[in-house]
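Sending over a structure as structure tokens; questions will come in a sec.
Removed: one protein chain of the complex. Kept in place: all other protein chains.
The block that comes next holds chain A.
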Amino acid sequence: MIEAVGLSKRYGKTVAVDDLSFTVQAGRVTGFLGPNGAGKSTTMRMILGLDAPSAGSVRIDGKRYRELHQPLRTVGALLDAKWVHPNRSARAHLRWLAKSNRLPSKRVDEVLETVGLTGVANRRAGGFSLGMSQRLGIAAALLGDPQVLLFDEPVNGLDPEGILWIRRFMHRLADEGRTVFVSSHLLSEMALTAQELVVIGRGKLIAQCSTEEFVAQATENTVTVRSPQLALMRSALDEQGAGVREDKDGLVVSGMEMAEIGELAAAKGVVLHELSQQRGSLEEAFIQLTGDSVEYHAMGVDADPIAEAQTTGSTDLQPAGK
């Protein structure tokens, strides 16, 4: 279990992470969602004791990272697949990591086998494709057979096959009862990978809930209807089985297309003053806080994010980098 309490990180006047509190439970894949620059990587570095928090703390099973003895046996992490010396072979890279935590050298061959790199183990890591580098990073994370796993944007730049492999892999790790914390800037990807979500924007916590809940709210399409004949309109909508609730001087309708509502109004001879599409408030809050137009596009507001991810496979709409 990972537990952050009031975690903050300031770089001069810039606040990268602002009073962040969340918990990550074992046995589930928890997504860490936020746009680029929201503070995800900084938070992950603080979890690993690489960066010191300006305030607050984060603990893994009750301990700070720097208090862990042979930490690779407790926490495995892939923050950046390029953290490998390009002239060192994949096996040599894993060999020194294994040695540092007194792990038997046969673990190196085991994890190479797990990620499918046995055949290229003696090749220099600098010549690896991004997908192979990611696999090597995952192998490194698995070395100590840890109960807690952290992955920072693991599917970034991967081909559809690689994405699918990682997705299944994370589920397997969580099914084994491990804590899996995986960051992404893509809601569509997280909708498929994560069961729980921690959502941040500009370093602040926006939501912590199940993915189902978040997606339902974020992608809920409602239509606002204003009319001088509201009661008539309401009964017509009720007849159609639409979800209706009153809001200020109008109705908020869910489960019905805007066009259908317009046609219904015409059929019943109801005068309309307004007929407009509304996005889920949580997503609006998300976009407002993140304020990133590219991110807004990548979120896939108009399309069903799940269907979109399935058809395109690759969900990486961003340029390289995080």
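Criterion: a residue touches a chain if its C-beta (ideal position, glycine included) is under 8 Å from a C-beta of that chain, and two chains touch if they have at least 3 such contacts; residues count from 1.
In this text, contacts and distances are computed from a predicted model.
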By UniProt, of "NuoM family protein", "CoA-transferase", "Molybdopterin-dependent oxidoreductase" or "ABC transporter permease", the chain left out is "ABC transporter permease"
Please identify which residue in A:S100, A:S129, A:S235 or A:S276 touches the non-displayed chain.
A:S100
Among the options A:L33, A:V58, A:L79 or A:M132, which residue touches the chain absent from this view?
A:L79
Which of A:R45, A:R107, A:R167 or A:R202 sits in contact with the chain that's absent?
A:R45
In the full complex, which residues of chain A touch the absent chain?
45, 48-52, 65-68, 71-72, 77, 79-80, 82-89, 92-93, 95-97, 99-102, 140
